[in-house]
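Shown here: the complex without one of its protein chains, the others still in place.
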Amino acid sequence: DFNYALENDIKPAFGRSDESLNKFLDGELLIYGSEVQKILEYGDLLVTQAKNPQSRTGLVRAVLAGAPQSGVSRLAAEIARRSDFPFVRVVSNGDMVGFSETAKCAALRKAFDDAKRSKMSVLLIDDVEQLVDYTPVGPRFSNLVLKALVVLLKEPVPKDHRLLILATSSDRAFLREFGLLNAFGHLIDVPQLTKWEHVMNVVTEADTFSREEIQKLRYQLEQLFDKNLHFGIGIKRLLDLIDLSRQCDEGYRGTELFERLEMLALSL
Amino acid sequence: DFNYALENDIKPAFGRSDESLNKFLDGELLIYGSEVQKILEYGDLLVTQAKNPQSRTGLVRAVLAGAPQSGVSRLAAEIARRSDFPFVRVVSNGDMVGFSETAKCAALRKAFDDAKRSKMSVLLIDDVEQLVDYTPVGPRFSNLVLKALVVLLKEPVPKDHRLLILATSSDRAFLREFGLLNAFGHLIDVPQLTKWEHVMNVVTEADTFSREEIQKLRYQLEQLFDKNLHFGIGIKRLLDLIDLSRQCDEGYRGTELFERLEMLALSL
Amino acid sequence: DFNYALENDIKPAFGRSDESLNKFLDGELLIYGSEVQKILEYGDLLVTQAKNPQSRTGLVRAVLAGAPQSGVSRLAAEIARRSDFPFVRVVSNGDMVGFSETAKCAALRKAFDDAKRSKMSVLLIDDVEQLVDYTPVGPRFSNLVLKALVVLLKEPVPKDHRLLILATSSDRAFLREFGLLNAFGHLIDVPQLTKWEHVMNVVTEADTFSREEIQKLRYQLEQLFDKNLHFGIGIKRLLDLIDLSRQCDEGYRGTELFERLEMLALSL
Amino acid sequence: DFNYALENDIKPAFGRSDESLNKFLDGELLIYGSEVQKILEYGDLLVTQAKNPQSRTGLVRAVLAGAPQSGVSRLAAEIARRSDFPFVRVVSNGDMVGFSETAKCAALRKAFDDAKRSKMSVLLIDDVEQLVDYTPVGPRFSNLVLKALVVLLKEPVPKDHRLLILATSSDRAFLREFGLLNAFGHLIDVPQLTKWEHVMNVVTEADTFSREEIQKLRYQLEQLFDKNLHFGIGIKRLLDLIDLSRQCDEGYRGTELFERLEMLALSL
Amino acid sequence: DFNYALENDIKPAFGRSDESLNKFLDGELLIYGSEVQKILEYGDLLVTQAKNPQSRTGLVRAVLAGAPQSGVSRLAAEIARRSDFPFVRVVSNGDMVGFSETAKCAALRKAFDDAKRSKMSVLLIDDVEQLVDYTPVGPRFSNLVLKALVVLLKEPVPKDHRLLILATSSDRAFLREFGLLNAFGHLIDVPQLTKWEHVMNVVTEADTFSREEIQKLRYQLEQLFDKNLHFGIGIKRLLDLIDLSRQCDEGYRGTELFERLEMLALSL
Partner (left out) sequence: DFNYALENDIKPAFGRSDESLNKFLDGELLIYGSEVQKILEYGDLLVTQAKNPQSRTGLVRAVLAGAPQSGVSRLAAEIARRSDFPFVRVVSNGDMVGFSETAKCAALRKAFDDAKRSKMSVLLIDDVEQLVDYTPVGPRFSNLVLKALVVLLKEPVPKDHRLLILATSSDRAFLREFGLLNAFGHLIDVPQLTKWEHVMNVVTEADTFSREEIQKLRYQLEQLFDKNLHFGIGIKRLLDLIDLSRQCDEGYRGTELFERLEMLALSL
């Protein structure tokens, strides 16, 4: 039952999430465009509100949503890191593989309870769709976990305590249809890289390509984005492709990268 | 089983709801328009009927329904507070996170039993959709809890006992389709703020904006509501936005608030 | 399991239903029109058949169906009361909140067994839809309980025993689609009040309005029913509205009642 | 589990079915038309085949299907009675109220095993739809029980043993869609009474009406069936209506019966 | 759990299937047309491949599919019998009535394990639809058992062991939609008797009809098949009808048979 689940299934698994944000914060953050800057500023405003003792409420909530692989989790973690709140708690489905619905609800409740016990805390809920076991085919999802989440998001914090809840999602339609937009209040859009300048900003930082290759890539990408107006690529996938092309011999890397980007653009 | 659930899962959790209404009653009630006044009067009439020993029945039921964030729970709590009934019991999904359906039914039955044991009581059922774990996708809901609710709403109170049941809902269609309109009898509509005068009434009370800002906001809002005839905003969201704009430096707050309201109006 | 459920879940709860019919029989029965009279006569004929030792079978079944709040349960209880059968058993969902499907089946079987053990009995099954946990959305229902009911309705009574089964329902379509019309055999229609004369018969009995108010109501209602040809109101709701208007000061009650009736008619 | 279910749930309940056919055989069989005669002859042919030691197989199967209340069970029981087989076993849902699917399968298997152990037996399976908990809404049914039935119907009998399986059903479409027509092989149609001569044959036997009433009924019924070409009534319902009209005073019974038949015909 | 199920539910039931093929092999095989001959030859080729130590794989799989009652099981058993493999194992739903899905999977795995342990074996899986509890309404089926079957069909046999898997099915669409055509590889079509010559071949062998009757039947059947171009009858049903007509007195049997065949043809 519930309490049993709380004791046995959860503690060991959740121990891991106490190491907190580090798994999302590998490498330096690339601010490849003004959109990234604006997201960080929105985050800072929410942090200010959460911290301010004169705020109407000690509970501030927001969800960051973007396409898969667009760096959503990284940005949420960045906002949490910058907040300098003493207690940061990460809830992620990776710590709950194979949990029963009841055990998941218990884990969720525990995470919220822990966060509220501390005077100032951030709760980062990574990938809400995965948390509620959402699959668009059917659709299938755990209604029990979804409802637990909605209810816990609404419960007030103790007097004088402050809680900032940040969640990530890769499906805006899901948030709307399942009533989570209302439950979170603030929605922060995380875009893909949709301009060649963005991509070049990342390419230049990559320490992988020779000057000539960069030159050529700039020209090629300008053409590519001109021809494919709706083309966009997530930061995570772009970094992966750069990494893959680094496996090629020097001199061939720029071509390798461009060919894979072109293939992506065509397959849209 | 049932009795076990009653003993173990419920008592501790439900202990909290005995602190009763306070979690809904933070800050002063703003009567931003005549609609709010009328709702309170309807509430008072029902309270009179519930109290009157000459009434046909000792059981009076009503449900308040409005869009999310429109202050529904606050108003239901206000009516309960004004009733001056000695016993007030709140049933809310927040106390039942992760409960099994059976445990929820047991908790419901206990709440009704407690309320009927007392000579005069108010039972406030917050967010009936959440109580029955309703999700419009599917749709999913707990039929067992729904049926328990419908049946408990119909059961008569003991002779000479008086019970006023107040519920809140954020989905009128749900109430109709699931047979709850008939089960409650009285439906009280809670509107959003749909006139600039309403919004200004709240803005003026907020102790946040300078006189000039208020002047300017009045003008801007008149325009905004004129252009967007169907625009409305819940009182809760409005208060949140005012609170967020208060984080800005003085002088910039009016602009911040208006920009966010404008964005909302456009996204409709 | 089954026997365990029989012992533990059921007895205490079902004890209550032995106080039998009284919960349905509060106040005097109003025969507000000839339709009510005819229903009672139909009931009497079935009682005669059930009693007559020369009948082909000792088992007579009927279901009363009408819109919600139209006094269906009251009329079924009235027929049962008039039968003067020594044993009357009420089966109602209110005694089974949160029961498992198996426990419900066991409770049903026990009710039928008890009724058949006695030489002459009436079994009143209130609100069959609720008994089988029917919700039109989905639709959802307990197939196990439904099938138990259908089967139990068909099982013959012991030789020389007499059993009259009376059920109530608020959804004729439900009865047809789920094969209950055939299972019950007799269907007794309970109408709403659809003529101003009916309403006036109730109003006059109510001891609430002054003579002038009654005069005026008669005129207003005639107009109302003339304009809204399909308007009808259940007796239960009408009595509730009269009761609510009684909370107003004398002289204002007639207006209060009429306004609420008018609102109902318009919302159709 | 399975064996446990076999021991505990089933034996007592199934004890009753050993009293066998009597519950279906109350009163004399009325052969109200040639259709009834032909059904009995078809039954006799199957009995001959089942008995004949030169038959290819010792297993003969048939299902009788007709509208509800058309005397299907009575006719199946009649064929079983006439067969003079020493062992007759009745399987009916009435003995399994609230059984789990597994317990039902165990009960079915036990019934078939018992029947096969005896050298010559008849197995009467009453109301196959109910046996598999079929409800057309959904549709819902117990797939486990259905599959158990299909498989058991196919299993050969021991050498030199003879088994006649007779089933009843009130829904031919169900039999076809669920593959039971093939599983049974023989389908015997049981019609309603669709001619006034049929009805008169029953009325004359009823010992209820005076000669003048019979005269008048004959004339009225001829008209009724002439006008309502598709009107038909099950023998069970007809006998019930005659029984109900017998509760009236002599002289009024014919009118009572005709009025109820007329109402039925109109409601089609 | 799994192992428990393996020990307790399965062993006794599966003991029966070790008597192997005999239940399918009653009476002599009738080769009523060249189609039957070709099926047997296809079977022999597969047997040769399975036996040949130079084959690429020791695992050969095929499914025989035909309309219900067309002798599918008989033919699969015949191929198995002719193979002269020392170990023959039959898996059929009749041995698993009321098994849980897990117990069925365990039984399946055991059957495959047994068959693979022996150096040369045939595994006959009768009626795959029934094995996976398939009902087209819904459709319903046991996904767990289906997946177990698909996976087990793919698992290689131990080195130098030989396994021939023969299955039967009465629904080709089922095989295709559920991915079983690919899992089996070889599909062998079993037709109905669709020519009067086929039927006459069976009739002549039947030792039931006089020469004149055979003469007349030949003429009548020629007409019947000419008029009903799509008429076909399964061998099993044909043998049953011949058997039924044998119950009539000599001289009437030919007419009886023809009338029943004619009725079948018309009901198509």
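Read from first to last, the chains carry the letters A, B, C, D and E; within each, the first residue is number 1.
To be clear about the criterion, contacts are C-beta pairs under 8 Å (C-beta built on N, C-alpha and C of every residue); 3 or more make two chains touch, one makes a residue touch a chain.
Predicted model, so just to flag it, every value in this text is computed and none were measured.
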Task: Partners of the unshown chain among those that are drawn - done: A, E
Task: Contact partner of the left-out chain, one of E:L21, E:I39, E:V90 or E:A106 - done: E:A106
TODO: Among A:R109, A:R162 or A:R237, choose the residue that contacts the chain missing from this document, as touch is defined above.
DONE: A:R237
Task: Touching residue (missing chain; options A:Q69, A:T194, A:N228 or A:T255) - done: A:Q69
TODO: Quick one: say which of E:Q49, E:S118 or E:N228 touches the chain that got left out.
DONE: E:Q49
Open item on the list: Looking at the full complex, which residue from A:G33, A:G94 or A:P156 touches the chain that isn't shown here?
Closed with: A:G94
- [ ] Name, in rising order, the residues on chain A that touch the hidden chain in the full complex.
- [x] 8-9, 23, 27, 68-69, 93-94, 97-100, 130, 133, 135-138, 140, 237, 239-240, 243-244, 246-247
Open item on the list: For review purposes, identify every residue of chain E that touches the missing chain, sorted by number.
Closed with: 1-3, 45, 48-49, 52, 54-57, 102, 105-106, 108-109, 139, 141, 143-144, 146-148, 150-152, 154-156, 177-179, 182, 185
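Assume only the chains that are shown with their structure count from here on.
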TODO: List every chain that touches both chain B and chain D.
DONE: C
- [ ] Chains touching chain D and chain E alike, please list them.
- [x] none
TODO: Go ahead and note the Å separation of the Cα centroids belonging to chain A and chain D.
DONE: 65
Open item on the list: What's the distance between the Cα centroids of chain B and chain C, rounded to whole Å?
Closed with: 33
Open item on the list: As a quick test, compute the distance in whole Å between the mean CA positions of chain A and chain C.
Closed with: 56
TODO: Would you please write down the residue numbers of chain B that are in contact with two or more other chains?
DONE: none
Task: Pairwise touch network: line, ring, star, complete, or other - done: line
